[in-house]
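Report on the following structure.
The complex is shown incomplete by one protein chain, all other protein chains being positioned as in the whole.
Naming follows writing order (A and B), and every chain is counted from residue 1.
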Amino acid sequence: MENLSDKAAQNLAAVREKKPLIHNITNYVVMNYTANALLAMGASPVMAHAVSEVEEMVSIAGALVLNIGTLAEDWIASMIKAGQKASELGTPIILDPVGSGATSLRTNSVTRIIRETSLSVIRGNPSEILSLRHNESKTKGVDAVHSVNEAGATAKKIAEELNTTIAITGPADFITNGERVIHVSNGHPLMARVTGTGCTATVIIAAFSAVDDDPVSAAATGLAFFGLAGEAAGQKASGPGSFMIEMLNALYEITPEALKAGCKIREE
Amino acid sequence: MENLSDKAAQNLAAVREKKPLIHNITNYVVMNYTANALLAMGASPVMAHAVSEVEEMVSIAGALVLNIGTLAEDWIASMIKAGQKASELGTPIILDPVGSGATSLRTNSVTRIIRETSLSVIRGNPSEILSLRHNESKTKGVDAVHSVNEAGATAKKIAEELNTTIAITGPADFITNGERVIHVSNGHPLMARVTGTGCTATVIIAAFSAVDDDPVSAAATGLAFFGLAGEAAGQKASGPGSFMIEMLNALYEITPEALKAGCKIREE
Partner (left out) sequence: MENLSDKAAQNLAAVREKKPLIHNITNYVVMNYTANALLAMGASPVMAHAVSEVEEMVSIAGALVLNIGTLAEDWIASMIKAGQKASELGTPIILDPVGSGATSLRTNSVTRIIRETSLSVIRGNPSEILSLRHNESKTKGVDAVHSVNEAGATAKKIAEELNTTIAITGPADFITNGERVIHVSNGHPLMARVTGTGCTATVIIAAFSAVDDDPVSAAATGLAFFGLAGEAAGQKASGPGSFMIEMLNALYEITPEALKAGCKIREE
């Protein structure tokens, strides 16, 4: 079993050295914050969604983020196009199925993206992940109504069937490729009181995926880094406004050594 | 005459207990900030604008926010569709007519939304509210050129004619349903130096409307809560950057008891 604490430190150092370009087709709510998170940690974000430019843009990127948080039909077309180009080039794609299960447009768009592209990692909350299999799973807008534990066994089956890695985030995170199962327990309760926390976890997984060929370790170490930044922010902030600012500071300040020492990753 | 300080405390406690889902079809500028404000105060925000999903989304929501700040034709169609579904279901709709009076597209879209949906509350600055009646009222972009006092009498007539509640915000706020008139004097001058202050007032009214059947008390107590958060933020912040962060902290930290003690609501 590999040492995932070492791997976490290596991935963070590699992002800061290589500054990978992360191409985001994402939602309006989090664009600013996830761009800032990527910049703060040392990556280089670009947001581009026009159907006529996404293939060119993804061709120079180290990873692609597809996030359906405020989707509309034309954006889905761009996501598919960018995703197919990335699949062709072997560029890792990270899908964030925001609100899947809340409306058919969301659930169906996720199904289509899964079918038409080769995803490295799908990161969602428990309800979103359950909706990938159970049409009856309900999501309350973009918030989970299920626990990480409820979703774990299903996630393992989905990962196996789809030949991808699933990362379920919540108070504790659960990462699986159908075979390996990893638990990450870094984090802070205020993360649930800031919008786009899940979306930010997704872009950090994308940045780590740009420097780590193994989706399982990229997802697990990325979530540990993100959770550790949450812990650092939670020590400085008393409310969600300060917390979201301190998160950006922490993503910038945490060193690979501090990450190695602080990450709480456990493989089953 | 009901005790609105008690009602304010009850509404805040109810939002924190029930965590109502607030469906927003709003402008790009404030999406992140208003989502954060709703999360900070204890509600659950979702932003969704695709014409093919708004009916489903609003069906699971406790209130609907329609905000025309960066409108375009297709978004208006979604607003109407969501608004009609909400009207059918009896779900409260809060309209923010951002920049009404500045361009015909805005003024006409507001007219259409008013005609085709059943609004609980319209919240705007004095110039925006005056534009609902006087085509000649001019708005400077999205900023008011009239005072709250100038707009009060007109607001009373509009509220009566449209059978809705009007909330005019400014240094002091004025709420009326054509019959009752309430003044709220909580607030802080730095609120005028942060973008989306009015839009944030609107989503807070929406969250209170999800737990309070009376649009007049939902609007008045929501604005008192928002203004009190501004006062708390103003004590900690010297500039608009820190102020907007401290606002989110205050929306999270103010207790129902503190709101009861601090709200400045006067009914005529």
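One rule holds for everything that comes next: contacts are C-beta pairs under 8 Å (C-beta built on N, C-alpha and C of every residue); 3 or more make two chains touch, one makes a residue touch a chain.
Bear in mind the structure is a predicted one, so any value in this text is a computation, not a measurement.
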| item | value |
| --- | --- |
| Sole residue of A:I60, A:L89 or A:A153 that reaches the chain not shown, by the stated touch rule | A:I60 |
| Residue touching the undisplayed chain, where the options are B:I22, B:L64 or B:A102 | B:A102 |
| Contact residue for the chain not shown (choose from A:D143, A:D212 or A:E246) | A:E246 |
| Residues in chain B touching the chain absent from view | 27-30, 32-33, 69-73, 99, 102-106, 140-143, 193-196, 238-242, 244-245 |
| Positions on chain A where the hidden chain makes contact | 21, 23, 28, 31-32, 35-36, 39-40, 44-50, 52-53, 56-57, 60-61, 244-250, 252-253 |
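Keep this in mind: only the chains that are shown with their structure count from here on.
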| item | value |
| --- | --- |
| Intercentroid distance (Cα basis), chain B paired with chain A, Å | 33 |
